[in-house]
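Comments concern the structure below.
Shown here: the complex without one of its protein chains, the others still in place.
On to chain A.
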Amino acid sequence: MVTINQIIWTIPFLLTIYLVPIKYYERQLFLMTCVSGLYTVNMLIILRPKNMYYPLVDSVMRCRWNCLCIRRRYRSNYESNISKSNASKGSNSNGSSRSRSSNGGSNGGADGDKDLDTCKKCWSNLSNVSDLHSSHSKETRARRTAIEMSYQLTLEKVLSKQNGFELFASHLVKELSLENLLFLVEYMQLKYFVTIHLQSHVTNIGYQIPICPTLIQKYLSSHLAQANLSTSTSWAICLGINTVTRQMTELKHNSTVHALQPLIVVFDIAARDIVNLLKGDSFYRFQLSSECIRYCEELI
């Protein structure tokens, strides 16, 4: 930008030299105007507000060209960073004067106190740069570890912790596939119920997914298994799978609990399929999500 400015001002400068004879006073006047114009514009370019050097991500300013707003941003930055501003107060006087003049220029005659504020802000900003630099490298290191850790996570590990379970569930809500997880929770709750109340009727509890115990260990009425379902209802419930249908009919005709073991086997196949589906599709996307990385950072 500075170079372009110099080139632009050189043209009238040279034109004046060639066109206006030496004896005219206007020649000096033109030359002086060119030089002062060149330096003024250069100064404005160099001392342009900070927000015009790079785009501000979380800018307080509504309009990035509004120079008056820069002060507000500086002040808010200053307030948030005042605690960190102890270090490196004596260094870089250049930066201070620059900031002062830039602010003075942009504010168009702000009073001394405010200028002092801006100055302090500048110090804190400078010190923060070094602070940020070291903390930034620390952060990236922690982040990298978290990313690696997120990759090592397994579905079982996530589900067995309350936080992880909730986070994964909210991820599934976003992806509209929460029903998979709900099925697993309900099925595990039922298995828990069976182990408490109907243990004698079941020899093998089958496949179990480690889900956070507070979610599974719910109180369920011990009469749950004795619920009277008509055959047609049980047919409607059982999805039309032959084996399940047969077991459900048996459940109606015979005693409730005799049909439990075969039912467990049948639903275990479904549960395994759902777990595989979650692992292969939703959980893989969850591992890549920023929420999961943040969760891992918290774990670290």
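General observations
Please note the rule applied: contacts are C-beta pairs under 8 Å (C-beta built on N, C-alpha and C of every residue); 3 or more make two chains touch, one makes a residue touch a chain; residues count from 1.
FYI, contacts and distances are computed from a predicted model.
Set against the options "Ras-related protein Rab-25", "Poly(A)+ RNA export protein rae1", "Nuclear pore complex protein Nup85" or "Guanine nucleotide-binding protein alpha-3 subunit", the UniProt name belonging to the omitted chain is "Guanine nucleotide-binding protein alpha-3 subunit".
Touch with the hidden chain on the side of chain A covers residues 58, 60, 76, 79, 147, 151, 172, 175-177, 179-180, 204, 206-207, 242-243, 246-247, 261-262, 265-266, 268, 272, 276-282, 284-285, 287-288.
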